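Here the complex is missing one protein chain, while the rest keep their positions.
By written order: A and B. Residues from 1 in each chain.
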Amino acid sequence: MTLLEGRGLSKRFGGVTALDQVSFSVEEGTIVALIGPNGAGKTTLFNLVAGALKPDAGQILFAGEEITGLTANVTCRRGLARTFQVTRPFATMTCLENVAVAVVNSPRSRANGTWRLSAHECLKAVGLGDLAHIEARHLNVVQKKRLEIARALATRPKLLMLDEVLGGLNTQEIGQAVDFIRSLRDEHHLTVFWIEHVMGAIMQAAEKIIVLDQGRRLMEGSPEEVVKDSRVIQAYLGD
Amino acid sequence: MTDRRFFVILFVAVGLLSLLPLGLGVYHLHVMIVSLFYVMMASSWNLLAGYTGQVSFAHAAFAGIGAYTSGILAAKFGLNPWIGVFIGTILAALIGLGMGILCLRMGGIYLSLTTLGFSEILRIVITNEYEITRGTMGLQVPGLVADYSKPAYFYIMLGGAMLTLIVLYKLIYSDIGLNFRAVQNDERAAASLGVDVVRMRVLAFTVSSALAGMAGGLYGHYLLLITPEIPSLDQQFLVLSMTVIGGMGSFLGPIIGAISLEIFSEYIRAYGEYHVLVFGLVALVVARFAPNGLMGLAEHRLRGRRKASRTVSAAAG
Partner (left out) sequence: MFALAGMNGLVIGAIYALAALGVSLVVGIMNVINFAHGELYILAGYFSYLFANAFGMNFALAMTLAVALVFLFGLLIEYTLIRPTYGNDMYSLILTFILSIVLQNAYLLIFGPYPNKPPNWVGGSTLILGSFYYGNQRLAALIAGSAVITLVFLVIKKTWFGRIIRATSQDREMAELNGVNTKRLNMLSFGLGCALAAAAGVILAPIFPVTPTAGVPVALTAFVVVVLGGMGSLWGCVIGGLIIGLVENFGAAYISTAYKQVFSFIILILVLLSRPSGLFGRREA
């Protein structure tokens, strides 16, 4: 079943066309990767879906309902969580408080137990359990990315949208991260929509890859199909 | 801070302060009463600036709304001043709500601009509607108690300050307070986690304005003469300076700032009306070099010392 669907999405910034008539779909329970060269429009696509920006044209459907133009807090309450490529921690709040913000606003996670417990679980899940009472501004880049994931998880989403969360990790850590994201999908029945430059991780984890180039959807297919496609190779290598 | 600790500290402090009328003369008691008015004003302004990152320049204006509403109802219509203060508080809340909804969709700068304009307009209306407000002459109003006595007003203002602080504490240390701080830190991130940013800002502005209205209402019935001085920009500036110097975003900061600056300004009043200028320069330096005010500095020193002692013990062990 399709969980998320975009139809003919376009977005312009002044003279720059960041997205041009892009259509795509993300099936429930899968890990779908979104790749493309720098400036291809990947983050912009996330911003449109999450309601951080309004599309100039096109429609977005989530769980069968139209969510085009809804604001970010509403899409979040519907079950859509995203991380930011350039992390945006609440700098003067502790890690636990950062996550707690997500918990107290989620209509789904309030039901069971007090929020502190649940927030702590999310921190532990990403390996920040020991830093719960440290203010977020003291974290390093990798830890900030983990905090982004913990907060997103704490909203108890149906769809988790990750924007380049592997930056700064070594090969072994990347492997662990991939396992972790897979386990989220398997154990918590999440659907993952994932922007990443680390191709190795994508090849391992994704069932489907969508390729963007200069604001257009270049192709979409299985990892094997994508790496063999000459257009993709050219988009990355040629210029 | 846990709830219990807060209430213990609050009640001990209030208990100690209650003894003041036994020892203080009329003048010093007056200074304490004015200080308590500023504690209410600065603490409630801090809710807005310190916890949600929005700047209202109409906080004194809302005190004026409270004071004039209650004063006019009592002086012209013979309404019981206590009911008047209540109505003034509600009116301040409603105006705050309306203005908040109007501006805050567009962001904080619009609130600052509109509140500044509102202050100025209120001043113009009050000075021009002489028939109702007695303009710059001031409106004489009845007191809150039958026999005017400083100790009685001291206890009333102490009660008002206590109520204000409890409301603020309950709000700041609740889920809503968490949302306020998230909005202040990063509104886009807050929205992405489900926080209704506009609603949080409007809520903070409404509560803060209502508390200013209440403070103004009580204060007006203490002064017995309500003048456009209450809602003036100079007054607004004093409240802002007290908060900034005491420490924005800390619960204790505005309380300390209000009391110390009011006492200080009484002290330098003897040397002429320079206190606004002096405050201004001090506030400018503090806001520039110690943006978290006295509380920020204190915390910094404390933390430094704690860290030092930790290294010492680590070295010893």
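Annotations
Going forward, a contact is a pair of C-beta atoms (placed from the backbone, for glycine too) under 8 Å apart; a residue touches a chain by one contact, two chains touch by 3 or more.
Note that the structure is a prediction, hence the values are computed from the model and not measured.
From the options B:38, B:57, B:153 or B:180, the residue with contact to the chain not on display is B:57. The hidden chain makes contact, of the residues B:69, B:89 or B:114, with B:114. Touching the missing chain, out of B:83, B:124 or B:225, is residue B:124. Subunit B residues in contact with the hidden partner, per the touch definition given at the top, are 49, 53-55, 57, 102-103, 105-106, 108-110, 112-114, 116-118, 120-121, 124-125, 128, 233-234, 237, 240-241, 244, 274, 276-277, 280-281, 283-284, 287-288, 291.
Although one chain is hidden here, its contacts on subunit A can still be listed: residues 13-14, 53-54.
In this section, only the chains that are shown with their structure count from here on.
Subunit A and subunit B have centres, each the mean of its CA atoms, that are 42 Å apart. Remark: subunit B residues 175, 178-179, 181-182, 185-186, 188-197, 249 touch subunit A in the complex.
Interface residues of subunit A facing subunit B in the complex, by the touch rule stated above, are 50-52, 71-73, 76-77, 81-82, 84, 88-93, 97, 100-102, 104-106, 115, 151-152, 154-155.
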